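Only a portion of the chains appears, each positioned as in the full assembly.
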Amino acid sequence: MLTAHGIIKSFPGVMALKGVSLEVGRGEVVSLIGENGAGKSTLMKILSGIQNPDEGEVEMEGKSLSAASVTEAQTAGLALIHQELNLADNLSVGANIFLGREPCRFGWIDQKKIRQESAKYLSKVGLKVPPETLLSELSLGQQQLVEIAKALSTRAKIIIMDEPSSSLSQGEVEMLFEVIRELRKGGISVIYISHRLAEVQELSDRVVVFRDGENAGELGPEEMSHEAMVRLMVGRDVSQLYQRTAHDLGETALAVNGLRTQANPYEEVNLELRAGEIVGIAGLVGAGRSEVLEAIFGMTPAVAGKVHSELPKSPREAMAMGLAFVPEDRKAKGLILDLNVEQNTSLASLGENAKGPFVNRSHEVALCEEMTEALAIKTPGPWQKARFLSGGNQQKIILAKWLALSPSVLLLDEPTRGVDIGSKEEIYQLMEKFAREGMAILFVSSELEEIMGMADRVLVMREGRLNGALDRSQFSEQAIMDLATKTQS
Amino acid sequence: MKKFLGILVTLVLLYILTSIIGDNFLSAYNQEQLLKRTALYGLLAIGVSFVIITGGIDLSIGSVVCLVGCGVPWLITQHQWPPVMAVIAAFLVAMMIGLWHGFLITKVKLQPFVVTLCGLLMYRGATRGFTEDKTQGFGITHSELRELATGKLQLTEQFGLPVPFLLLLIAGAFAWIFLNKTVWGRYLFALGNNEEAARLSGIHTDRMVTLSYVICSSLAALGGLLFILDGNSAQPSDFGNFYELYAIAAAVLGGCSLRGGSGTVIGVVIGAAVMQVLKNMINLADWLKSHLEFLVVGGVLLVAVIADELVKRRVRK
Amino acid sequence: GEKKDQPETYALVPPSVSNFWEICRKGGADAAVELGVEFEFVTPESITDQKVKVEDLLSKGVQGIAIAPGDPANQTGLINDVASRVPLVTVDTDAPESQRKVFIGIDNYEAGWLAGDLVREAAPEGGEVVIFIGNISQLNSRQRRQGLIDNLVGREKDSSRYDVPGEVVKGDRYSILDTLLDGVDAPKAKANAADALTKHQNLSVMVGLFDYNAGQILEELKQANKVGEIQIVSFDEHANTLAGIKEGSIYGTVVQNPYQYGYQAVKMLHRLSEGDHSAIPENGVIEIPARIIKKDHVEEFQRDLETKLAN
């Protein structure tokens, strides 16, 4: 019922789409996969009227949508869940769900109807907050659920989901799948974009693969093996995603005692990491994992507690202890989007390497070259603004920025959020390499597969407290989910 | 309520303080004065709060006050326009100015500060041009028209509600309904917070932003009209100087964040009232000198915003 | 580029923008027409800007400048600098320490003193007085106010005296309760008048010392129904002031003669630039006395003013 044909779209300097096609039938769940920067989001923006194609045809039920506006695409029955959250956090959850489509009479908003209707959609996606709650009070993951509820409420015929699960954990993802299956039964189609191939396998009727702005192939239900997908995406095998080798652990590298975060001031967190160890933190959305990392790094200073012998009150103090932190939201907190690759890479170590008050240019140039090489960062040059790099490469720049300081402890919050499988593999290899060289790594992830693949040990959080720990030998999805959802005595 | 509680407390405290240290502060005459002044500046402040809610700013308010305040009597007395026509023309021009600001900001993508800074210079300059820098006023004529600013709705023998205050109540009610009950108000708050999100939700953000500038300029025109009708004399080089800053200060006192996305009409009006009570206090209290006005107003403004911030922070914890 | 056979140009630079200076401009322009020369009238935003405007006139190459210094004591250097290049006269406010050739005008202290006479006439049995003024940092306005105060409290003439605004100055019959500043903001001036009415219940006279002040006081008295109870004394010839005098609600006003200031200044500059120094009076001052305008001859005055301003 939706066909896009021969779509071409260029941006200054890049040709994002070089004539791709996509077809979606009624009640079909089509997954769209591809590396970072393959053009998935661009095509979705074109379908939903946010951008218009340079060339090509979009048709919905026989009607052309090639030059449609957002509203026209909406009326035609298309809804988009954005990859980057697009909500107004000064409004209530309900107001966000119906933003731009408020039930109203002569401009007068029907508040009651908004409350009732949005409560319905919230329960569908499993978000247990009242519709009057201010959006700013929700965590990133919860906000993503609101974004999904918003799309559902449009009663669209086709819902496009651009990485809806990137900040969701197992529980919410299952809830989401339930919703999608229900939609399918009701004859509603879904275009699903994700870098989590297991999800794709489980969910889709068909997989479309993009590579470098072109169609790289399609896989039917029977052909959807992990290997086949990866091969079409990356053009090579990525069979060994998680490669861990055993090595000896060193001294204690990080000791956190009695840490009480601002979000959960009544729960104490204690943990210890040894040099060379990789520890994962699992838990549901809003379990308080990010808060713990942020408190350790002094970003939102903790209410009480000690990291080693003191409480870091600013990132600077934490850095002095040899800590480094890659935040969850790379655009808001990780990168300086309008500085270039070189300047972003050198930012954290700039002071340390300065010649008096002056920037040490030769060191900066060398550092950037070294890091681009070591982390295989794909950029046209050190002068490129960080804004214009793909997500995976942006993530690597943030890593590079911290590695320049050779930290002893690396804190990673969702290190592969929105990163394609090829880059993921590279990031995992880097984590493994750093650990082997004696770095301690503490990482938060909502992807169980990733946690189990990479961690030596996993800590599970539930409602702000450390609910248990599992060794590699005890790993199972069931065990982790139990700890994440049930109170332990 | 929560949002303007702080400023309300400030107003009440200032009120009590002034009734103690100021002579005859509570007299009917003085209260009428306060209501009228609050009305005049309050209208400007309500206008600019629309713009501030969208995350913009309007520095041209004082110059629009000048343009209308000088232009209307100029049309009427020098060019014999019928008063109604002159007033309509003034509002049309103000709306054109708002549209023009909106166009430059949304289509040409200039920054509001820059656009309205140019406006600040140009509208005053234009007024000085067409009036040839001559003082404007109605002389002793047109007192019916001037009733709009000087008239009162007598409630008791002593005390009457000034007409401008009634206008403020009407404009305030409209603004409140607009912002809190209609979709457009919601759109303004949404886009002030996250313009991209609002646009992607199918909201015509450009139109809404432009609308806010049109409202702001129109209320500035209403303010300018009332100022000249009340005082009957306007010198193009000075009339309305700095009024944008008073309006913005009142809006900020009233809880508008210059980052956009928040603000309440009631708070803004209370903010305007605080400024007027303060100025009144300086004149009525014995030991406050008239030339210290800036110091006192600035100081109280600062204390109020600091207190507000600290209280908010305490509440958050 | 430089134009060769360009007629001579004389310029007049006031310290600020107001009605008063518009009349002055007309006087200068009329003199220029009579002489067949060019006349430039520039309007600075402030005293700082006055300097810029004067320098630009020098750049431009005018043949003479008349200046009304906003701050003669401190602008002496500037005035001397100009005077060393082109003929220069001061109008309205003198800079006696400088090398100006001629001063055309009247001491503002004297004019203020005259306003004091008006107050004495308006309220012969004495009473409370409040003064309204735009600002008092400019010398001419400060002196104007001081002349008024000194007259009312019966002091010796001394134009360098300064009573800080806000402090009560008491004389035998008159006490000056306050001086309210409005920063040349007319609505603020009106609010000041109202606040004075609120605070001082026994006011006898309200004196407006900037041209718009009396008009704003009158508006407020009308709205407060107090016209006649309190006398208004004014300065300068703002249209609202003249209208108020005509209807009897303003007692009178002290007018200087800005038209003559402008007219005489241009004539004098022309003579000076032609090398004719004979017109310079011995003490260097051409006094154009201030006058008191009251109801009896306000119409005549207004007619005269209108004919001068017409065409």
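Brief remarks on what is shown
In this document, chain identifiers A, B and C correspond to the written order of the chains, with residue numbering beginning at 1 in each.
To be clear about the criterion, a residue touches a chain if its C-beta (ideal position, glycine included) is under 8 Å from a C-beta of that chain, and two chains touch if they have at least 3 such contacts.
Here the structure is a predicted model, which is why all the values come from computation and not from measurement.
This complex, considered in full, has protein chain stoichiometry A x1, B x2, C x1.
To be clear about the criterion, only the chains that are shown with their structure count from here on.
Distance from each chain's C-alpha mean to the overall C-alpha mean is smallest for B. Once the centre of each chain is set as its mean CA position, chain B and chain C turn out to be 33 Å apart.
Between chain A and chain B, the centres computed from C-alpha atoms are 45 Å apart. If you check the complex, the residues on chain A that touch chain B are 50, 69-71, 74, 80, 82, 85-91, 95, 99-102, 104, 107-109. The part of chain C that touches chain B in the complex is made up of residues 16-19, 22, 43, 45, 164-166, 178-181, 184-187, 189-192, 194-201, 211-212, 215-216, 219, 222-224, 238-240, 243, 247. Of all residues in chain B, only 181-184, 186-187, 189-194, 196-203, 261-262 touch chain A in the complex they form.
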